[in-house]
Structures are given as structure tokens and as C-alpha cells.
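Here the complex is missing one protein chain, while the rest keep their positions.
For clarity, chains are labelled A, B, C and D in written order, and residue numbers in each chain start from 1.
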Amino acid sequence: MFKLWLIPLLPFLGFLINGIFGRKLPKLVINAVAIGSVVASFLWVALVVGPSTDWGEHKVQAHYFTWIQSGNFNVGWDFAVDKLTMIMLMIVTGIGSLIHIYATSYMDHEGGYYRFFAYLNLFMFFMLNLVLAANYLILFVGWEGVGLCSYLLIGFYFHKKSATNAGNKAFIVNRVGDFGFALAMFLVFINFGTLNFNGVFAAAPGKPVETLTAIALLMLVGAAGKSAQIPLYVWLPDAMEGPTPVSALIHAATMVTAGVYMCSRSSVIFLHAPAAMQVVALIGLATAVFAATIGITQYDIKKVFAYSTVSQLGYMFLGVGVGAFSAGIWHLMTHAFFKALLFLGAGSVIHACHGEQDMRQMGGLRKYAPWTCLVLACGSLAIAGFPGTSGFFSKDAILTAAYAHAPWMFWVGVVTAGMTAFYVWRAFWMTFWGDYRGHGKPHESSWVMLAPLMVLAVLSLAGGFLFNVPEMLKDMFPEHGEVPEEHMLMAISVAAGLIGIALSWYMYVVNTELSGKIANALGGVYRLVNDKYRVDEAYDAAIVEPIIHGSSAVLWKTIDQGVIDGAVNGIGARAQNVGGLLRRIQSGNIRSYATWVLAGSVVVIILMGIAGGVR
Amino acid sequence: MPASFSPSPDDLLRFLPETILIIGGTLMMLLDPFLSAKKPKMFGHISLVAFVAALFATVAANGVPGPAFSNLLIVDGFATYFRVLVISIGIFAVFCSYHYLDREKAETSEYHALLLFSVAGQGIMVASNDLIMIFIGLEISSIASYVLAGYLRHDRRNNEAALKYFLLGSFATGFLLYGIALVYGLSGSTKLNEIQKALAAPDASLVMAGVAAALMIVGLAFKVSGAPFQMWAPDVYQGAPAPVSAFLATAPKAAAFAIFLRIFMTGFQQIAASWEPIIWVMALASMCVGNFAALTQKNVKRMLGYSSIAHAGYILVALTSRSEIGTTAAMFYLAAYALMNIGAFAVVIHIGGKGEKYVRIDDLAGLAKKQPFTAAMLTIFLLSLIGVPLTGGFFGKFYIFRAAIESNLTWLTILGLLNSAVAAYYYLRLLVVMYMHEPSEASTVLEPLTPGLRTALVLPAIGTVLLGVVPNFVLGFARNAATFGK
Amino acid sequence: MDPAQIAGILKQGAVPTSWYLALSAVLFVIGVAGFVLRRNIITVFMCIELMLNAVNLSFIAFAHEHKQVSGHLFAFFVMVVAAAEAAVGLAIILTVFRNRSTLNIDEIDSLKN
Amino acid sequence: MDPLFFLLFAFITVACGVNVVLQKHPISSALSLVAVMASLAVLYLLLGAEFLAMAQMIVYAGAIMVLFVFVIMLLNAGTEATRGRSWTATIFGIPAILILIGALAYFMQTGMPQLGSVKFGDFRGGGAYQVGYALFTEYLLPFEVTSVLILIAIVGAIVLARKELD
Partner (left out) sequence: MNLLDLVILIPAIGFLAALFIPRANEQFIRLFTLGVSLLTFVASLGLATGFDKNAAGQQFVTNFVWIQNPEIHYHVGIDGLSLWMVLLATFLTPIAILISWTSIEDRVKEFFALLLLLEFGLVGVFSAWDLFLFYVFWEIVLVPMYFLIGIWGHDRRIYAAVKFFLYTMAGSVLMLAAIIFLYTQAGTFDYVTVLDQLQSGRIALSHLQETLLFLAFFLAFAIKVPLFPLHTWLPDAHVEAPTAGSVMLASVMLKMGTYGLVRFCLPMFPVAARENSGWIVTLAIIGIIYGALVAMVQPNMKKLVAYSSVSHLGFVVLGVFSFTQVGLDGAVYQMLNHGISTGALFVIVGFLYGRKHSLLIADFGGVATAAPWLSIMFMITTFASIGLPTLNNFVGEFLILQGAAIRNFTWAAFASLGVILSACYMLWMYQRVFFGRAAGEPEPADDHGHGAHNDHAPVHTHAVHGGHDSHGHGMPDLSLREWACVLPLVMMMVWMGMYSQTFLPAVSAQDARILTTIEKGPQASNVNITPVSGGSAHAR
């Protein structure tokens, strides 16, 4: 009807063309294919599917073929579009298009150019699959597929061990999450007999709370993996090893928000499992605070934004957890705008500084890269929740809902908002103000890169006005209770943001010595935070190392080679020993042989005599 | 049975195969002065002719089944089966011998005469219906074998083998004979059917029958090299000239098993309940002793000696099941066993070189590279010895264990089968050395395969495969024969 | 068998067949013992003859018991066999002695294990 | 009289039999064996086996034992070496022999069916005529076949003992 299959398939074709023939194609063709396929897909969504979709109750369903069928386990390759999907489709294809365009310039001097775009297109394919899916398994296809692309793109510079390490880490940590997701699906099928969203959500309200809680918690594990929540967030900061457009597209705007999307998609289940909701909210909140503290201490510009992403994702989970699904999705969208902007801007900065990522080696860039400075300012304002910007609306929606749920969550959220404003602006000041501290002469990026930035800057600023997500989604999710003190709360959060900005201005523009003093004063605490709480090290020591050493020393060397093979070879050796013994009896001496004959006959005679007597 | 001075023509026909063999042997002695200097190979040809003629005579004799010579002999399917078997083994032994005797410069009429006499003795054994006749046949076979084992009298190994074989063989014969005497005392006859009748009588002394049977088991188990009476076998097979080992490991064993089966399945059937457990243990012991002791052998001939003990164990399993199926299985297995062992020994003859210098397992190294055909033949025999399907060895084993399970000998079956897995190890070692090691010194001096040995390889190989793929032609005959004419 | 019985037998003048059998058994075992315990090959071989003689005695005793001549024939055949064995056996012993210059049975053990 | 004869010759048989085993020099053993055979011949006679008694003396004690003595002389076999190497034979041999005789005695005692008794002259079926008749009628085949046995013995002796193979 709407040829929904066209949406993911276009990028997929791009992937095939670039992947197979890209080596021999000129860059121009590669660009055309890569960008063209995504833009075409965007246009299809925006111009054909979007307008024709009734924004009311109507839901577009499409069944293409039966994928897996076994007994009553029946999963089709099914797509469906409703409003939530529509929003996601717009974000993915829209931002995807922008980033593709940006990347043609950013990656211009890189080796493996075609490879990069092939991967990127493949990512689009899987991501679109994810959002279009009409059942959990197809969603899972996209889910895993984007993980694959994430792995490939993080490890894009595959000569670098740190890059491939990061890729592995991302994939494996995600696998841990997928483990939960898969188990959730098993439970869903066992209890609902289907994996189709329609069927599941229709039947969910009637199911026991325990079951739904279990399903929801397992889904949360999956979502935590994909969306980098505690305790599975560790892969995301490392994922910054990938090229910057990747960080923007995959590790900020789209893929990492899949967890939020999935939870919102399953809102029916979550809503009937309040305990799980509570857990979601707590994890989201904890992640938000935790990552924000780390973000304050980082000097690598991409790491700052990475922790900021983790933190913002925590916000979204907080929104979902307190029942404000639409707020979560709203924040998802605005975050996609401003975080994509921030990352791409950071890319531009890095580009300007000839690959330097350490902010201590930057400074004063506003003179060399004024446009970059400008757009980054917009993004930073948005993330700080400056009134009127997109971030302001979505963050406020979440905090309000949190207040309604539990006021203390609101307060924690506000503190986090302040910290967010602080560290984002800290990065801003360190990069653009002061004097240039690096090498070489920084330069402004090309217009191909700046154009998408500007679009994003506009969206960051105006996204809140343009797309009122809660309004769009109001029939999908239950209404959230009004909070009487709404304006008050809004003021508090805005104030927190402003304080953060001001503080950072003071510390990094006015009194640049201060930060060092504070850091020294805090001593161990500071170092702990700067070392990201040494969580990676703890994981290594507690999980990775024991597993590897245990596997090698205990399982392989001891059990496999020692015990089992030892037993097998031991049987062989025993058999040979027995053989040796028998051979010794075979002494070659005729008299001993005769004795054996004699002894044997004695035994036989006695036994037979006795047996004969018994009858 | 009215006594008469002149045997009937039928009687003579029923004894024709052995007559031919004996005449052939005697003729050889007469021709010795004319041939030995110029054409020593003729002796081999003559004995071949005699064997083949005897084979035809066997078939002819089978046409007039029945007892002969006042019931001392009986020509039935069972007898015919084993006559054909031992005569065929004789033929293969001749083929094996041509090259060997030539190499050792020991081609004489006596060798072939003794071979013919030995087979004649086995023919008598298998066709006997009387313990005393069995005894005489056994002694003809054995005494000829003693001499054959020590045939190369300048070779110390030959001497020792002959001495051991002779002394221990006579010792065991003493036990057998004592058993015969006791049976005779109990039943007043040495004819198997009379013994059976006598033992069936309600007042028969089963204790003494048991003792007599025990003594005979000792004698027969010795001949078939069943544990714990097996000790001589490896020494003798190792020490005797290789073609003689091939012969000793097969023909006397087949004949001994034939009388073992005949005596215990007819004469001593009455007291089966008492001998079954004994044979049970003996079967297991033979399998274990043979297989385990073979594991670490370095000499191929000796290894084959141990392996023959193990195979005797399998056949004893068939005997333990004491059913017609069991008898059939034993008969079938003996045929398969004979073929594969002759073949394996033929390879040993081939690689041994003058004075049997190269009979260690390591001397097979690289055979597959130097002479792939020989290696392929040995592979067939070894696979059959292991018991891999589509070979006679497998089907034989299968049939034996089938018989055992039908007789509720489940545990013996399982132990036996596990044993065959153990056995695989040492046979595999030959394959390993042959295919996977680099050629050794032995293979550098290896001569091309002579026509005689080639025949002694190809025919058994074909036979082994045929027994595995289309076992019916032998199996059907064996099944009819296993009834002992009942 | 108590002395009284023996006295009865002596008086009667007939020997129970079982006495012959017992004698045969004893002789057989002596033969066996000699085989196992003696070291000279020729002596060992003579012990085999002893065993065969013991069996012959049994045969003849049983022949008497059954009043048959066949037992005698068996014994006769055993003698022939013994003769043939003796010829061959002594020839084998001769060759062994030629090659090794010993008649000690314990020294003929090069084929082993 | 019979029992006394029996006991006398049984005693000689056993004593000489033991002597065969106990004598150190093979020639002594051989002579003891001749004595065993001779006394056995007497026992055969008592059992009515006239022909066999004669055969025993002529064939066994005469021919076979002469062969033994001849070979002993030929090989100049001295007193047998005392060093024994078979532990098995010494450790297990003697107990096994004792158990064997015990077992045979026990089973004969308990298991033997009721047997008759022997009185000299009560069985006359063992004369040369009867034996000869049986040999050429009922036992013709084994009789003829034993000739092969003798032939083998001759051939075997030639093969093994002649001077040179050429």
C-alpha cells in the first residue's frame, strides 16, 4: 500500500552497491548512492507515508513473508506504522540524511570511504527495520543489526587496537542486553503465544503482574544494553573510537535511543508492571546523575558528549519509568537534534584542530571557526534547557512527570540538569574561548559540513515548538496527571541550567585557575570520577579476567586436558599397563605355560565337577 | 553296524578328500628324487593340484551325505563346510609358501607333503563322529604342524617354536585323551551320538561327565588358543616360518573349533548348563588377554598371534550361546577369520625379507607409498579384523553377538563389543604405520609382489569383502550345517 | 574306603575297577607333575609318555568294565600316536640341541612377552 | 591273588613313576619309565588285554624307550641344571598338582558310577584275534590312517634331523 519495504530497502540497496562495487567507484558515485538512498527513503517517509497516514487511530500494517514458522511459533516479516513509528522514522531518516551529507566531507580524506558509507547505509537499513517492525522478532533483527553496524563503525579504523577493542566491547555488552531481550521474548511467546505487537498488547492487561514484571525487567536489561544504562553503559564512551559522524548518528541520535523506543513501544506491558516501571525510573535517574558527574571531569571533547549522551538517555528512561512515555520520546527527538548537532560540531572542531580531541589543546576557536562556534552554542543552549530551545520543553516534560511520580526524583533530575549545563558549557568555553593552545592553524570546516549543522541548529532551537510530541502521541499513551506547580518546576529547572552555564563561564573563562584548585582539593574523589569511577577496571577484574583465566587455566588446561583427556588417555595407558602385565605372564618359559595350563585345568575340572554334580 | 572287511564305495567316496590329500603327499615323496634338484616349484604345483582335487572331492562327497566306516566318519554339511575351509586354507598356504620357500632356499617335497598331511588330518577331524577318530585326526594334524613349525631347522626361532608347540601340544593332548578315556568309561562308546544318549540316561554320572568334559575343554581350548590355555600361540606364531604361522593360525584352529562345536553341541549337550559358564569366562578371558596383550606388541607376527587369541574369544562367545545360530556364527566367523588372517600373514611374508628380518610393526612404515596395492589389501584385512562393516569380520562379529544376545548373554556381548573397540587400537597402529609414517629401511629393500603372494592377497581380500557384502552364500550353507543333521 | 572293605576285597580276590582308575589318575598326575617340575627336555617328554600310559590304563580298565575290545584299540592307537610323537619330538629336541647346545627347558625362552 | 598282584605292580608303577620325576639324570628316568611300562604291561594282562600287554612291552618299552635312551646318549645329556627360572611353575605348580589329584580323587570318589571288579581271566576279549578282527573291520579306517601318522613321523624326522637341506 505504502510500500513500507521501500523505506529500509533503499538504504540496503545503497549498501549493496557501495559494499560490492564501491572499491572501484568514484567518490561522486558513492556519495550519490549513499546519500541518495537515504534521502530517497526520507522523502518517501516524509512525502508519501507521512501525509497518507492518518494521524489518528489508523495504523498501517504490512505482511511480506513468513520468516520463521515452527508449530504455532509464527513470525512474519511484518512492518507497521503508527505515530510513534512515524516520529522515529522521521528522526532516523532525517538526521540520517543530514549526517550522510556531513560525512561526505568529513570522511573525504579517509581510507575505506566506500566502506564507511556502505556500513552507514546498512545501519540505516537495520535501524529502519527496528522502528518499522510489527513484532518483537523483527524489532530484534533491527536491534542486533544496528549492533552489528555499530561494531563495524566503531572498529572502522581497524588498524587501531583501541578501536577494534571498543567495537568488540560494544557488541559484547550489547549481547548481554540482548540476552535479556531474548529471554523477554521467550516469556512473551510462552505467555502470549505470539510475538506480534498487536496480539501481545491486546492480551497484556489480562496477564498476571508477576509475568509482566518479569518480561518488563528482562526487556529493561535489553534496553539498558542498547541505550547504555547502568550497568551496561560502559561501551558507549569507548564507542567514540569510531568516526565522529558515527558517534553522532548511531551513538547519540538513533541507535542508542532504541531502548527508549522499545520500552515505549511496550508501554502496555510496562504500565501493567509498576515495579518494573520503578526500576526503569531508578536506573534512568542513577545513570543520568552518574554519567553527568563523569562528564564534568573529562577533557576529551567526544568523551564529554558521550557521557552526556549516557546521562541524557538516563533522562529518557526516567521519563519512561515515571510513565511519561511521550515525554521520553520527545526528549529522544530533541536529544537527537541537539546531540547530533553537538557531535557533528565536535567533529567540525576536531577537524579544525587537525584531529585533536583533547580540549586542553584547543581554545579560542571562535575566531577560526565562527560558524562552528555558533551552531555549537545553539546545541549547548538546547541541552542546557535554555528556555525556548527544544531541550527545554522535553526536559521539562520529563522533570514535571518525575515530580508527579516522586518529588525527590525531580530534584535529582534538576541537579543533573545543572551539571549537564555545566559540563556542556565547560566544553564550549574551553573550546572556543581563551587562546588557542594546540598545534598548527585551526580552520573552519567546509560548507558541506556546516550546512547540516545549521539545519540541526535550527531544529535544536525550534524543535520544541515545531514538534509537540506529547500532543501527537496523546492517544497512544495514557494521559499524565497535571502537576499544579508546573511553572514553578519549570523555573527551577531553567534556573539550574542557567546556574550551570554561569558557573562554567566563571570557572573556564573568568577564573581559569579555579577548576584546577577544586580538583586538587577534591583529590581522590576527583581522580576517581576522572577515571570514570574505574568501572571498566572493576568489570575487568571482577568478570573479564576471572572468565579468561578461569577458562584457560581451569576449564581448558585442568578440566579438558587434565581431567577428561587425562581420563581418556589414562584408560589407554591403563589398558597398555594391563597389556604389559599380561605380556609379563607370557614369559616364554615352557614350564610356566604348562603351569598355567595345569592351573586352568584344575579350575575348570573343579567347576565342572561341581556343576555336573548339581545338575 | 555289521562289521565288514571291505568298505562300501560310498564309504570310500566320503573319505575321498583325505585320501586324495594323503596320496598327494605320498606321491610327492616318491617324486622327490626326480624333481627336487631341477624343479622344486613343481612340489607346490602338485600340492595345489591335490588340494583342488580334494576340494572337488569334498563337493562330491557332500553329494552322498551320511556316516562312513562303521559310523566313525560322518559326511554332513558341517563336515563339508569345514573341509572346504581347511582345504582352502591349504591352498592359500601353498600360495603363501612359493615365494617364501624360494627366498629361504628351502623348497622341498617334505614341506608340501606335511602340509597336505596336516590338512588331511584336519579333514578327518572335522568329519569324525567318534572321539578316537577325532583324536587320530588331531594328532595327524598336530604332528605335521609341529614339524612345519620347526621347518627351518637352522633358525633358532623355528626350533623354539616347534619345541614349545610340540611339548605343550602333547601335554594338552594328554588332558584331552584322559577326557576321552573318562567319557569312554562313562558311556561305553566314543561315538558322539552314543555319548549323547548315554549322558541323557537318568542314571548317568554327570559329575564324572563334567570332569571328562572339563579335561576335553582343556585340550580343545589349548588347540583353539582360548585363555588361559593360549600361552603357546604368540610364541609359536612368532617363531614359526611366516607361511606356516599363517597356516597354524587358521587351519588347525578352524578344525579344532569344528570338533569343539561338534563335541559340545552334540555329545555334551546334555551338560551344557555346566560348561556354558566355563566357556563364558574363557571367551571373555580370551578376548581380554588377546586384545590387551596385543596393544603393545612390536612384532607383527606376535601381534597377530595375540589377535588370534582374541578372535578365538569371539568364537567362544558363539559357542557360549549354544544355539544353532551360535554354531552358524562360529562357522561363519571362522571362514572370515581364516581369510583375513591368511591375508595379513601374506603381507608379513611379503615384507619379511630373507630370514624374516623385517617383521616388526615399524617395518611396515611407508608401505602405502612404496606399494599402495599391498597396503590396500592389508587395509582390507585389518578393517575386517577390526570389524568395520562391509567386511567378513564385521558380519561375523555381528552374527556372533546376535547369537549371544538371543541366548541372553547380554553382558558378554557388551564386554565383547567393548573389547573389539580396544582391538581397534592395535590394528589401527598398523594402518598408522603403513599410511602415516615415512618409509623405513624395510621398504627400501622391498621386492615386488610375486604372483603367488598376489593370489594369496587378492583371493582372501575378495573373499573378505564378499563375506561382508553378500554373506548369504556362506551363511546359508552354514546355517543348514549347524543343525548337525537334526 | 575303610580297612575292612579292603580286607574284604583281598579275601574276595577281585580288584575293583576303580582301583585301576585311581592308579591311572595317580600316574597321570605324576606325569603332569614331572612336566611342570622337571627341567630336562627329554625328561619332560618322558613325563608326557607317562601321562599317555596312564590314559591307556584307563582305557583298558574301562574296556574291561564294558567288556569291549574297542578300549584296547584306543590304547593301541594311543601307542601308535605316542610312537609317532616320540620320533618327531626327539627330532625336534635334536634340532634344538644342535642350535643351542642345551637341554634345559628354562633356557628355551627367547620368544616371549 | 589278584589284589596282591595289583597292589604289588601298582606300587611298582607309582614308585617308578615317581622315580621318573625325581631322578636327576635322564637316563635314570628313562630306565624308571621302562619299569613303569613293564609293570603296566602286567596290569594290562590282569585286565585281560593280552595283546596290548605284549604291544606295551615290544612297542613301548622296547622301541620307543630305546629311542629315548638312544637320543639321551647321542646328546650326551648330563644331570639336569638346577637353576630354574620359572617362578610360576614352582609357586603355583606344586599346589596345583596337589589340588588336581585331590579334585580327581574327590570326583572319582563321589561321582563315579558303580563299577565292577576285575578278576584275572574274566574278560577274554583282548586277545590278538579279537583285536585284529576289530582292527580290520570296525576300526579299519583309523588303523589305515595311523599309517599316515607313522609316515609323518618319518618325514618329520627326516626334515628335522637330516644333515643338510639342499
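One rule holds for everything that comes next: a residue touches a chain if its C-beta (ideal position, glycine included) is under 8 Å from a C-beta of that chain, and two chains touch if they have at least 3 such contacts.
None of the values given here were measured: they were computed from a predicted structure.
Student: What shown chains does the left-out chain touch?
Tutor: Missing chain, whole complex, touching shown chains: A, B.
Student: Among A:15, A:102, A:156 or A:596, which residue is in contact with the omitted chain in the full complex?
Tutor: Answer from the full complex: A:156 touches the omitted chain.
Student: For the chain left off this view, which of A:466, A:502 or A:568 is in contact with it?
Tutor: Counting the whole complex, the residue in contact with the absent chain is A:568.
Student: Quick one: which of B:71, B:189, B:205 or B:413 touches the chain that's been left out?
Tutor: From the options B:71, B:189, B:205 or B:413, the contact with the absent chain belongs to B:413.
Student: Tell me which of A:5, A:189, A:411 or A:505 is the one touching the absent chain.
Tutor: The missing chain is touched by A:189.
Student: On chain A, what residues meet the omitted chain?
Tutor: Those residues of chain A that touch the unshown chain are 23, 65-73, 109-116, 137, 140-141, 144-145, 148, 151, 155-161, 163-165, 167-168, 171-172, 175-176, 178-179, 182-183, 185-187, 189-194, 203, 241, 243, 350-351, 354-355, 357, 547-548, 550-552, 555-556, 559-560, 564-565, 568.
Student: May I ask you to list the residues on chain B that touch the chain which is not drawn?
Tutor: Touching the chain left out of view, chain B contributes residues 368-369, 372, 383, 386, 388-390, 394, 398-399, 401-402, 405-406, 410, 413-414, 417-418, 420-421, 424-425, 428-429, 431-432, 435-436, 470-472, 475-476, 479.
Definition applied: only the chains that are shown with their structure count from here on.
Student: Greatest Cα-centroid separation from chain C: which chain?
Tutor: With centres defined by C-alpha atoms, farthest from chain C sits A.
Student: Need the CA-centroid distance for the pair chain A / chain D, whole Å please.
Tutor: Taking the average C-alpha coordinate of chain A and of chain D, the gap between them is 101 Å.
Student: Calculate how many whole Å lie between the centre of chain B and the centre of chain D, each centre taken as the average of the chain's C-alpha atoms.
Tutor: 30
Student: Which chain A residues sit where two or more other chains touch them?
Tutor: 583, 585-592, 594-596, 598-599, 601, 605, 609, 612-613
Student: Show the residues in chain B shared as contacts by 2 or more other chains, in ascending order.
Tutor: 132, 136, 139, 143, 146-147, 150, 153, 162-164, 167, 171, 206-208, 210-211, 234-235 - these are the residues of chain B that touch more than one other chain.
Student: Indicate which of the five shapes (line, ring, star, complete, other) describes how the chains touch one another.
Tutor: complete
Student: Along chain B, where are the residues that touch chain C in the complex?
Tutor: 132, 135-136, 139, 143, 146-147, 150, 153-154, 156-157, 159-164, 166-167, 170-171, 174, 177-178, 180-182, 184-185, 188-190, 234-235, 238-239, 302
Student: Residue numbers of chain C touching chain B in their complex, please.
Tutor: Within the complex, chain C contacts chain B at residues 21, 24, 28, 31-32, 35, 41, 44-45, 48, 51-52, 54-55, 58-59, 61-62, 65-66, 68, 70-71, 73-74, 77-78, 81, 84-85, 88-89, 91-93, 95-96, 98-100, 105, 108-112.
Student: For the complex, which residues does chain C have touching chain A?
Tutor: 32, 35-37, 39, 44, 105-106, 108-113
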